[in-house]
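Missing here: one protein chain of the complex. Every other protein chain is in place.
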Amino acid sequence: MDMIRAAVVGASGYSGEELVRLLLGHHQVELAAATSRQYSGQTVAQVFPRFGGCEGAQRLRFCEPNPELIARQAQVAFLALPHGVAAELAVPLLELGCRVIDLSADFRLRSAAVYREYYGHEHPAPELLARAVYGLPEWYGEAIGRASLVAAPGCYPTSILLPLIPLLRSGLIKPEGIIADSLSGVSGAGRKAELDYLFVECNESLRPYGLPKHRHLSEIEQELSLAAGAPVVIQFTPHLVPVSRGILTTLYAAPGRRWDGEAGMGRFGEEVAACYQAAYGGWAGIRLLSGKALPDTKNVVGTNSVEIGWRLDPRTGRLLVMSAIDNLAKGAGGQAIQCANLMFGLEANAGLPL
Amino acid sequence: MDMIRAAVVGASGYSGEELVRLLLGHHQVELAAATSRQYSGQTVAQVFPRFGGCEGAQRLRFCEPNPELIARQAQVAFLALPHGVAAELAVPLLELGCRVIDLSADFRLRSAAVYREYYGHEHPAPELLARAVYGLPEWYGEAIGRASLVAAPGCYPTSILLPLIPLLRSGLIKPEGIIADSLSGVSGAGRKAELDYLFVECNESLRPYGLPKHRHLSEIEQELSLAAGAPVVIQFTPHLVPVSRGILTTLYAAPGRRWDGEAGMGRFGEEVAACYQAAYGGWAGIRLLSGKALPDTKNVVGTNSVEIGWRLDPRTGRLLVMSAIDNLAKGAGGQAIQCANLMFGLEANAGLPL
Amino acid sequence: MDMIRAAVVGASGYSGEELVRLLLGHHQVELAAATSRQYSGQTVAQVFPRFGGCEGAQRLRFCEPNPELIARQAQVAFLALPHGVAAELAVPLLELGCRVIDLSADFRLRSAAVYREYYGHEHPAPELLARAVYGLPEWYGEAIGRASLVAAPGCYPTSILLPLIPLLRSGLIKPEGIIADSLSGVSGAGRKAELDYLFVECNESLRPYGLPKHRHLSEIEQELSLAAGAPVVIQFTPHLVPVSRGILTTLYAAPGRRWDGEAGMGRFGEEVAACYQAAYGGWAGIRLLSGKALPDTKNVVGTNSVEIGWRLDPRTGRLLVMSAIDNLAKGAGGQAIQCANLMFGLEANAGLPL
Partner (left out) sequence: MDMIRAAVVGASGYSGEELVRLLLGHHQVELAAATSRQYSGQTVAQVFPRFGGCEGAQRLRFCEPNPELIARQAQVAFLALPHGVAAELAVPLLELGCRVIDLSADFRLRSAAVYREYYGHEHPAPELLARAVYGLPEWYGEAIGRASLVAAPGCYPTSILLPLIPLLRSGLIKPEGIIADSLSGVSGAGRKAELDYLFVECNESLRPYGLPKHRHLSEIEQELSLAAGAPVVIQFTPHLVPVSRGILTTLYAAPGRRWDGEAGMGRFGEEVAACYQAAYGGWAGIRLLSGKALPDTKNVVGTNSVEIGWRLDPRTGRLLVMSAIDNLAKGAGGQAIQCANLMFGLEANAGLPL
């Protein structure tokens, strides 16, 4: 089979770099182009010495983000660009017949009004919103397979949606009162020269931020509402912690029904386990933890895997669910490549480390 | 005025070392004795080179934890020992007329039955429980001043109780449904040679642990129930994150009354601010954050200070309160020294870095 | 072609775990057995959740380190055991026809007397020393290909020998007065429950150790002497720094001949570049840095690559060479697999990330 030709647009940020890393290791997708205004003309290996052992990185030179050029070289373009900018490039790329997987927020929301509310400006291409598919392969796999425009989910949303969607769809938890408390590594802030993300400012620091209305809430609540079949409003608290990669999310939810005594709790626990098994048992990248195991980001960093663990608390009657992902892999580049795999008829996890 | 003579018993763990650090810098308390079976005979400066610049550390030699010896040299003994062991030493020390500030869990609970439930063995000295005072200076200052036996609170409890007690006492939040989500640095696990706390196992790792019934819940709920005047059960999730020191706690609570619209929310916010101001406005070590500021452990590490910040979320109607402390200072040794200060008629924060 | 069947003996330490990681990703070598007294009976995925996404790790169970069992299942055994213990297992394995790649120091030295001097006990199998090949693929490739017993080099030695051997062989540097100053991540100390390697003891700490006669000197000087054709004695200073993985070595050497002025220095620099190019130009895993680039461990971590950079200092007349490797990959498991590749007729870097 011919290799699928892919372009990474905006390859100099952390998500772009991760896409480059994963595509260089992919056996069925070829990194055919990488754009960066800043590094145009230099080889990928020059800009990212860590890829220097890879022949493709020695050969490929960053080019300008020109739509014609990209569409000529690639069947699919990954856009790792700021919101607003991404949509402006998506339009000509789609017209030129290049499929687009956008890692920005531009095509994640179904409503241009919600986009305006959360991102502070008019949507640059509202006519494309209906056409875009939310790129969560475990739940939109079929639609992704037919799509020309896919919006790769945000990192926090991925860590929150995967554990919650099956529970909400099955009614095992109430849609009200959900809390998501998340910890993120610093790469989540992007490769930006800002004082807040200097080593000295992040090292030995634990801090919440972006409270109480983080932008990711818009897509989280959109998707949870779809899963619940009713509007869902959640509490979401992101924290910045001194690791390079990884998101650990702890979710608090009220069970959909009361249980009585240990036996009742046991049965409810079995239903939760069965629900997750039904949803994700067939997904190699999702590890449903059992026994005493709890998620740990160091078990997923560098891979497209997700760890999900849960506990019922007999004292409070609550269900706690915890998830761990790599914010750059399953939370960005890896999930985007899963979408590309599905768009071109490959298995979702083809070529990805698990 | 004569210096108060203090002993640190079990000085080789992290809490013991922090007591040594803070006492060496205290202008009104003298480190008169330090015990350690392991290091007996060596000077404090030999065991902890970082204190080598301090004359006291060059002179003082670790001795065996002999109650007669301790009582002869010190007016007050800080016990930085495992639970169970601490109580056994407290008994003879008190009999010998030495006041005791215990940093273990042995005297934190009023009920020997709850102690057995959470710590898995009979209480070694239940007759002392009624005599012990919970060492939270902001709320038990007067009783601490008269006490001969003080139980210094746990690190997580300190980070949870300080933000919640004033809100519960004033009825500003409901006692039901409270969630405490905490992040702790690795020193919280103690200086123990265990694989789980090796650098390589903690670095680049984010993980929950001890779910769902951490031992600290016993004292947290005891004190919250006293504040609320009714039994309080909370959800508590500790996480281990790669910093040496620091606890960041995020608390989720339901306001005690509904507010309507922005104006109502504004008034409620003012009540919260006023409540905190009334409770802690006179405490130099408690920083009530305003404006955009949010707590950050790096602002309190090494000091006995506490940062408290809060947000009302108009979308969910919840009150979020966040606190940051140094788990070894305000969460252990520093708070214990505050208690000693009060027991000997000094100002609570005398001699402590803020 | 049939997969080569390999066993990892002592798979629960960091080197063993890295061998497992790399073998699970190898397309031509199968992880047929993994031994661990401690984890015997558990699957690899249970013990190392991070490999849980890999089918092989879900299936394979740790077994006891029984030579018959190992030899029945594997054509080649990687020994990730303490020195002394490794040799005792190598003897029966070789007798049973299983090839052995030992990651301990047991077969690195040609002289049992030097072994005794540096390791403090008699060599357990001196009769095997003559048969063992030092597993540095770039210099002993042919002998490794024919060997039944290979001694994988130490981590520090790898970072020192690769930059120095070509310079010494070509006479470009003097064999006298060489200094190697190395920084190592904490995984180099092994997965051992010791206070010194706790997170809190290593974080925010920079410290030399093991001075002045680190055990690795024995193999370093053996190999440098062979390269120089005369006895070489070097200065070697290891430091422990707070990263999980990686060694950065800075080498100081006197040029083999004097140069005059800038032109002379330029010519000497060209000779150094040509020497490295001749030695390593054909090795994909060795990146010879040019221009302003200097080695950085973060560019090699997780891979079997080596970065080598150098500078001539016109002020001192010295040549500085710096190298970066991943101590667990090229410094241990990865290099051992390179040797296995050569022993079974594969390309040296087959199946390894670069």
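Note that the chains take the letters A, B and C in the order they are written out, and that residue 1 is the start of every chain.
As a working rule, contacts are C-beta pairs under 8 Å (C-beta built on N, C-alpha and C of every residue); 3 or more make two chains touch, one makes a residue touch a chain.
All figures in this text were calculated on a predicted structure; none of them were measured in a lab.
Looking at B:Gly52, B:Gly229 or B:Gly264, the residue that reaches the missing chain in the full complex is B:Gly52. The chain that is not drawn here is touched, among residues A:Ala7, A:Cys63, A:Val186 or A:Val306, by A:Val186. Among C:Arg59, C:Lys192, C:Arg207 or C:Arg257, only C:Arg207 touches the chain left out of the display. Considering the full assembly, B:Glu307 is the residue among B:Asp106, B:Glu221 or B:Glu307 that touches the omitted chain. The chain not shown here touches subunit B at positions 25, 49-50, 52-55, 204, 284-285, 287, 289, 293, 296, 298-300, 302-303, 305, 307, 353-354.
One chain of the complex is left out; on subunit A, the residues touching it are 14, 185-187, 191-195, 197-204, 242-244. Interface with the hidden chain, as seen from subunit C, comprises residues 177, 179, 181, 183, 185, 201, 203-209, 211-213, 217, 233-235, 237, 239, 241-248, 250, 252, 294-298, 301, 311-313, 315-316, 318, 320, 322, 324.
As a convention for this text, only the chains that are shown with their structure count from here on.
Seen from the Cα centre of subunit B, the chain whose own Cα centre is farthest off is C. A straight line joining the Cα centres of subunit A and subunit B is 39 Å long.
Separating the CA-averaged centres of subunit A and subunit C is a span of 37 Å. A straight line joining the Cα centres of subunit B and subunit C is 46 Å long. Contacts with at least two other chains are made by residues 185, 201, 203-204, 242-244 of subunit B.
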